[in-house]
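Take a look at this one; I'll ask things after.
Shown here: the complex without one of its protein chains, the others still in place.
In this document, chain identifiers A and B correspond to the written order of the chains, with residue numbering beginning at 1 in each.
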Amino acid sequence: MLENDRNQLHKLVEEALPELDMMIGWAESCDPLQTTPVFIRDAKSISKLTLGPFCSQNLAGYLVKPPALDAPPKPDAKPIGICVKGCDSRSLVALIQEKFITRDRVRIFGIPCRGTVDFRKVAQRVPLANVKSATMEGDSLVIDDSGTPLRLDLEEVLARKCLGCRYPNPVIQDVVIGQEAKPRSSSLAATYRDVAAMDAKPLEERLAFWQSELDRCIRCYACRNACPLCVCQDRCIVETREPRWLTQRVGIPEKFLFHFIHAMHLAGRCTGCGECERVCPMDIPVTLIKEKLNKIMEEMLGYSAGLDPEAVPPLLTFNPGETEI
Amino acid sequence: MKSGVNKRPELKRGNLMAVKIFIAADRLDSVLEKLATKIDLWIPALLKGDKSGPTGFVPYEVGKAPAFDRQTTLPLKKVLLPQEETLLRFEYKKDPEGAPKTTIALDDHREARPTLVFGARSCDVRALTTLDRVFANGPYVDPYYVERRKNTFFATLVCKENDVKCFCSSVGGGPADMEGSHLKIVQVDDGYVVEALTAEAQSLLDGLGDAPDAARDAKAAEMVKEASGRRVGDVDTQGCAEAFRNRFPQTDYWVQMVSQCLSCGVCTYVCPTCYCFSITDEVENLKGERLRSWDSCMFYHYTLEASGHNPRPTKLERYRNRVGHKFSYIPEKYEGLLGCCGCGRCIRSCPVSIDIRQVVGHLKENTNEQ
Partner (left out) sequence: MTDSSPRSSAPADETAATKQGIKIVGFLCNWCSYGGADTAGVCRFKQPTDLRVVRIPCTGRMDPLFIAKSLIYGVDGVLVSGCHPRDCHYAVGNFYARRRMEAFKAFLPFMGIDTQRFKYTWVSASEGQQWQKVVTEFSEQIHRLGPNPGVRLRSGDNSKVSSGLR
């Protein structure tokens, strides 16, 4: 099935490529459990494009960064083709909402998603050094462990964000590749299960949890740079010396403040794509912080980010009438 | 400030008797505990509960289990080059006479205590040759680094856990490379054979255990032999310095290689040879500290000039610099020594799976291709 989808993608891209500036998709990397983003400009590279549960990166962020982004934008620029999963498509919608990119500038290849593999969960089962190859067979992930192949249930190694996924099918697309996927969750309770579990703990325990988690942060800013909606990028206040909001120390207060700022800047904008957590080399559950704010936004203002390209994110607008928010 | 030491901290290799001990796996805890009473001890350990979580070097505490089963996520360099380091403390003092005069009190007191890193890997220790060239061998000698360097000893594991992302043999090292190490640790079936490689290290082993029996000794020797013969990685680094120069102006090459880069600092922070730092004064009211902290050439602010001009405005220039620094500038400056130890951490931790071996490997390909 995956094979068919891949062929379909290759065919569609081949047809569309002459009208495109470039095509952004995933390609296999030296790691069997992870893909690498690829930027395709010529027909002979189309075969590099791949699909499947290892395509974890959210490619939408590349639309607002070089080389996809040209500054100043050329008036006659051709559209950029991009592969998006359900969650990625919401980031794309958010970028369109905030006018970082116009809808006609992108040609969206929508990919219904059955979940992406979290290599850390695989690592709990088999040392990553031993993983020679990984393939999908039905609902199982088959790992060649330089011995007998290990068969893992895909459900067991899915990324945390996938478990409560409400939008596995792209919410915006020009073409769709493969069959529609079934949402794993239809309720807020299921989507925000981890947030609720944290909320149930006493205050002191929550503080201790974040102290011990954030203590590992090395301030590499991968979470920030991987976020498609962290659009300040090189102007981020955690690095600027003027104004100087943070010292260069690696103390816990600095890390708390950085993650506070990161989360607050995403309040009402974060689409829960989980990139920040996926890229963290220190395995800190940073997406959980944003999930809490997403939950607040849904409960308080009834807003889910990245669904309607015409909507305005709730913290960028107001309603004079609301008194009991 | 004290004047620095202007020669590389070399270790005496006096008339050395081969001292070997065997530490049974179940005695490891008590041996580490004993060692920790002799010297400040660092071990590789889990930084998060579950066994597959991130690892790094941490000061030993009683009961803390070392993680010898794989290479650490974070490199060894912080033992010698901490992520944040206070170079000096200062305090403005107001004149009690009330005049608007202030005096400044400086304090650059520091202390380097004898330290042993138990369970380093050869790539980690090899990386220190790069740091030594920069910080210890002049023309500018860094007293903070040198003092720690002289006082730090390394007990190095003969590596049997190399994976597809390791390439130490390609850059001059190897899984059993003991250059710069003071103790050699070989993991045998039921414990560890530890051998002193220098005279100072010998005293550390005193009273920690008995010599291994013949069978274990033979097993250890066999493992070392196997590891020495193993070739890890197949990157061709011959002539990469010149190849890089040719590639330098070819923007297309760099666009093709690093378009997916996120410009985050992971690769530089997990790199054992990346040593770039920033110095800032962190002041609060009248008191402050001059702080040296890790910086990363992947960041926009790293090269931002006071005028507002930035010579490396995009990730292409920044990534190109990273490759160039390791495979061209350092070798040209320091007689061919590569600025990479082949540990593969940047490949393993990269969020978008950029493979530096590919970027380096393609440097020499027909450079007129594009």
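Basically, a contact is a pair of C-beta atoms (placed from the backbone, for glycine too) under 8 Å apart; a residue touches a chain by one contact, two chains touch by 3 or more.
Here the structure is a predicted model, which means the values were calculated and not measured.
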Which of these, A:D42, A:E204 or A:E310, touches the one chain of the complex that we don't see?
A:E204
Return the single residue from A:M136, A:L188 or A:I261 that touches the missing chain.
A:I261
Subunit A residues touching the chain left out here are 195, 198-199, 203-212, 215-216, 237, 245, 250-253, 256-257, 260-261, 263-264, 267-268, 289, 292-293, 296-297, 300-301, 314-315, 318-320, 322-323, 325
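Methods note: only the chains that are shown with their structure count from here on.
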Express in whole angstrom the distance between the two chain centres, defined as the mean CA positions of subunit A and subunit B.
32
Please output the residues of subunit A touching subunit B within their complex, sorted ascending.
29-31, 34-39, 57, 61-62, 65-67, 120, 123-124, 127-130, 132, 216, 218-222, 224-226, 233-234, 239-241, 247-250, 275, 278-279, 281-283
Hey, which residues of subunit B end up touching subunit A in the complex?
47-48, 50-54, 69-70, 73-74, 83-84, 161-165, 255, 259-260, 262-266, 268-270, 278, 280, 282, 291, 293, 296, 299-301, 314-316, 347-349, 351-355, 357-358
